[in-house]
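One structure follows; several queries about it will come next.
Complex shown without one protein chain; remaining protein chains in place.
Letters A and B mark the chains as written, and numbering starts fresh at 1 in each.
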Amino acid sequence: MAAVAERRATGSAIVMVAYLLFLLTPIYWLVTMSLKTNAEITGTFSLWPHEPTLANYRTILTDPSWYMGYVNSLTYVVLNTAISLAVALPAAYAFSRYRFMGDKHLFFWLLSNRMAPAAVFALPFFQLYSAVGLFDTHIAVALAHCLFNVPLAVWILEGFMSGVPREIDETAYIDGYSFPRFFVRIFMPLIASGIGVAAFFCFMFSWVELLLSRTLTSVNAKPIAATMTRTVSASGLDWGVLAAAGVLTIVPGALVIWFVRNYIAKGFALGRV
Amino acid sequence: MDKPVNNRAWFLVLPVLVLVAFSAVIPLMTVVNYSVQDTFGNNQFFWNGLGWFQEVLDSDRIRAALGRQILFSAIILAIEIPLGIFVALNMPKRGFWASVVLVLMALPLLIPWNVVGTIWQVFGRVDIGLLGHTLAAMGFDYNYVNDPVDAWATIVVMDVWHWTSLVALLCYAGLQSIPDAYYQAARIDQASRWAVFRHIELPKMSGVLLIAVLLRFMDSFMIYTEPFVLTGGGPGNATTFLSIDLVKTAIGQFDLGPAAAFSLIYFLVILLISWVFYTVMTAQKDAP
Partner (left out) sequence: MARITLDALAHSYLPAPRGEDDFALKPMTMTWQDGGAYALLGSSGCGKTTLLNIISGLLVPSRGRVLFGDRDVTTLPTAARNIAQVFQFPVVYDTMTVRDNLAFPLKNRGMPAARIAARVAEVAAMIGMADALDRRARGLTADAKQKISLGRGMVRQDVNAILFDEPLTVIDPHMKWELRTQLKSLHRQFGHTMIYVTHDQTEALTFADQVVVMSEGRVVQAGTPQALFDRPEHTFVGYFIGSPGMNLLDAEVRGDRALIAGAQVALPGDHGLPQGRVQIGIRPEFVTPAEGGRGEEGGGLPFRLERVEDVGHHRILRGRVGDQPLTMLLPEDHALPAGIDRAVPATAHLHVYADDWRVPPVAGERAD
């Protein structure tokens, strides 16, 4: 029997190694490419860079039209995360604590926005934001991404808030706390991990989205991801720089994952396990 | 649920309503507006009734795209859900390696979607990509740019690569919530590995599996960026999914009316199928 358990553990290890290899090989390929010269990429087929170079990264980090893409992306992602959380927190509290006229319909209607294809909204957004003079600004992209991030944030936060017993609210009111003070001083610390998870998801979906952010920007707020596509079509052959740009888009995500690694499993279940 | 009734809670929901009204309702109204009007340019619109809807529903091009879309979602659900469960069952439960595995698995989820496309575009190329080169070296005539089957296979593998971890992480969270006593009881009862899965693990995962199926269905049905970067919808129209077709119509050709009608039908189809999934999966759960 002990042998069976051991064999099972070995089996699991093999499965995991195989799966992680599958996940990491394409990323590895991107990373090696970013460290090669274009001559090496197209000329010889090598599994690792024979003449490692940081020239591709230097190109990106010294050229404003490249690195401003990162600044733009991070700007609207952070803006979006802040806006989404700010409006989702009170709404999630209302849904988790009270019944009110039309609450269920409202909740499902909010969630249905998560199912709206970005492609449906691309054109109307373009016209709307052009009409109000927000085209090609960070705030336009941040607001557009609220379309799918706000419902998600409300949903995640509602899940975590429902896990906090209502007696805590009542005790605080009896102790003479006003609602805003109670919410900020007592309630928010209690659902800190939920807020972290919601922030993580807002960051993630805003960071990875391209269709809306590309449609709503042209120069001043152009995201890095869109900068990449343009470069491919223009020069077409600068694989090294393209790979380096790709690698750099993975870095912020990897950093964020590292910070939330202990909540990640529960977080992906949206607080509903 | 014994939540108190309090209509003043509306004030707490108000910010969300205003925001969503701005970012969803107004644009959606524009879409509805376009969908029932026609124009000859120079900003003159006239009533066209349900004409555009008729045209969209009759369009062979859009029907074909819908068929491809359904086939694609079905294939990736059939692969990613079982594979995700299988991976979750084999993940280390605690300790240092559990953290490492979690972080590595989440990595593809945080890569911008066009970069996902780029990664596979590069990876699959016969001249400079590891995958394409290896397949060519093994004698396969692999070319995702010209061969529809290869293009499909590459997109499916790419999606599996991109999203299976989401399913696995959700299932893993479900598995983590099972107390050790259940496994101990199963050992005492001499339950087989299959029985443990069928009667302990699967029931505990059903809640998160519902989320996983819904998320994967919705997102695969809306897929745009990854295949657009990888194949641009080609070869021919072989990988033109609904979103790609819609963006071509709306922004490429500026056919506002048909695009708007198309958008509304598209949205309704997603809502409808999601609702069906939700109903079927929760009905099964609530059965006595």
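To be clear about the criterion, a contact is a pair of C-beta atoms (placed from the backbone, for glycine too) under 8 Å apart; a residue touches a chain by one contact, two chains touch by 3 or more.
These numbers come from a predicted model, not from an experiment.
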Contact residue for the chain not shown (choose from B:7, B:184, B:253 or B:282): B:184
Absent-chain contact - pick from B:50, B:74 or B:195: B:195
Sites on chain B contacted by the missing partner chain, in the whole complex: 179, 181-182, 184-185, 187-192, 195, 198-200, 202-203, 288
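Throughout what follows, only the chains that are shown with their structure count from here on.
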Separation of mean Cα positions, chain B and chain A [Å, integer]: 16
Interface residues, chain B side, partner chain A - complex: 1, 3-10, 12-13, 15-17, 19-20, 22-24, 26-28, 30-31, 86-87, 89-92, 99, 101-115, 118-120, 122-123, 127-131, 133, 161, 165-166, 169-170, 172-174, 176-177, 207-208, 211, 218, 221-222, 224-225, 229, 242-244, 246-247, 250-251, 256, 259, 263-264, 266-267, 270-271, 274
Touching residues (chain side chain A, partner chain B) in the complex: 11-12, 15-16, 19-20, 22-27, 29-30, 33, 41-42, 45, 47, 83, 86-88, 90-91, 93-95, 97-101, 103, 106, 110, 112-128, 143-144, 146-147, 150-151, 154, 204, 207-211, 215, 224-226, 228-229, 232, 239, 242-243, 246, 249-250, 252-254, 256-258, 261-262, 264-266, 268-270, 272-273
